[in-house]
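Only one protein chain is missing from this complex, and each of the others stays in its spot.
By written order: A and B. Residues from 1 in each chain.
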Amino acid sequence: MSIQARLEELGIILPKAAAPVASYVPVAVHRDCAYVSGQLPFIDGELVTGRLGDDVSLEDGMAAARACGLMILAQLEAARIPLDRVERVIKLGAFVTSTPDFADQPKVANGASELMFDVFGEAGRHARAAVGVPALPLGAAVEVDAVLALRD
Amino acid sequence: MSIQARLEELGIILPKAAAPVASYVPVAVHRDCAYVSGQLPFIDGELVTGRLGDDVSLEDGMAAARACGLMILAQLEAARIPLDRVERVIKLGAFVTSTPDFADQPKVANGASELMFDVFGEAGRHARAAVGVPALPLGAAVEVDAVLALRD
Partner (left out) sequence: MSIQARLEELGIILPKAAAPVASYVPVAVHRDCAYVSGQLPFIDGELVTGRLGDDVSLEDGMAAARACGLMILAQLEAARIPLDRVERVIKLGAFVTSTPDFADQPKVANGASELMFDVFGEAGRHARAAVGVPALPLGAAVEVDAVLALRD
């Protein structure tokens, strides 16, 4: 099954890829690896802002992480890298805006991790680092970056 | 000397590799590189929790970083990658739970860096980023992830 068909089966519609700003790019490809810039969580076009342990629930944090994951996929497509070329998701970095006593960054990050497994199956299993941060761009609740292996 | 013999010479017993959870994996190998997920510091089976600059001393922070490094090695072995296959430690990322006025993240991270040098010699010298964070999974004091080059 193509990944596009799989997305449809899952009822997933990718968000509009956020426009590149400044002198960096959403996706840099070197040899067979795609490095995707840290993506923010947009749901229905609105940024999910706030802090886990304070004004963002665990459930909303997981949804935000999943939205970051969707934006990673959208950025690949916007960079003209069909998702069928993804051979493997290698690594995700998940940054979770957290109060000092919030300790469930892994559960939040699972929103992105499980999306990758849902979409790519075994090839979606990746290494991961999940950490708390005091603040993210635009007040976002979560940011996720990625390294993926591509086939020719 | 084999790395196993070197570990014995150093009196190092690797911890039990923490079980993978959710849809990510402890180690993702792509071509000749192993990406190891962020590892937490378990000493004698207990997680080192707390915050540098507050309730965790510099010495305990260094021991925690070393424990993260040991867990990185344990995860490689659990993924059936013998440590003798490590050609080079390429990069460590060290995240240190810190109060806003704690500035010794490099000394803390040295706990992991020096372990790699002890175990692998020159091949253990790596690039590194060490930063403070407000919170880590399960309240851990330190988290370290890694990229390593493997020989066939």
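Miscellaneous remarks
What we mean here is this: contacts are C-beta pairs under 8 Å (C-beta built on N, C-alpha and C of every residue); 3 or more make two chains touch, one makes a residue touch a chain.
Predicted, not measured: the structure shown is a model, and the values here were computed from it.
Where subunit B meets the omitted chain, the residues involved are 32-33, 53, 88-92, 98-106, 109-110, 113-114, 116-117, 124-134, 147, 149. Along subunit A, the points of touch with the absent chain fall at residues 21-28, 30-31, 35-38, 51, 93, 95, 133-139, 143, 145.
The working rule: only the chains that are shown with their structure count from here on.
Spacing of subunit A relative to subunit B, judged by their CA centroids, is 25 angstrom.
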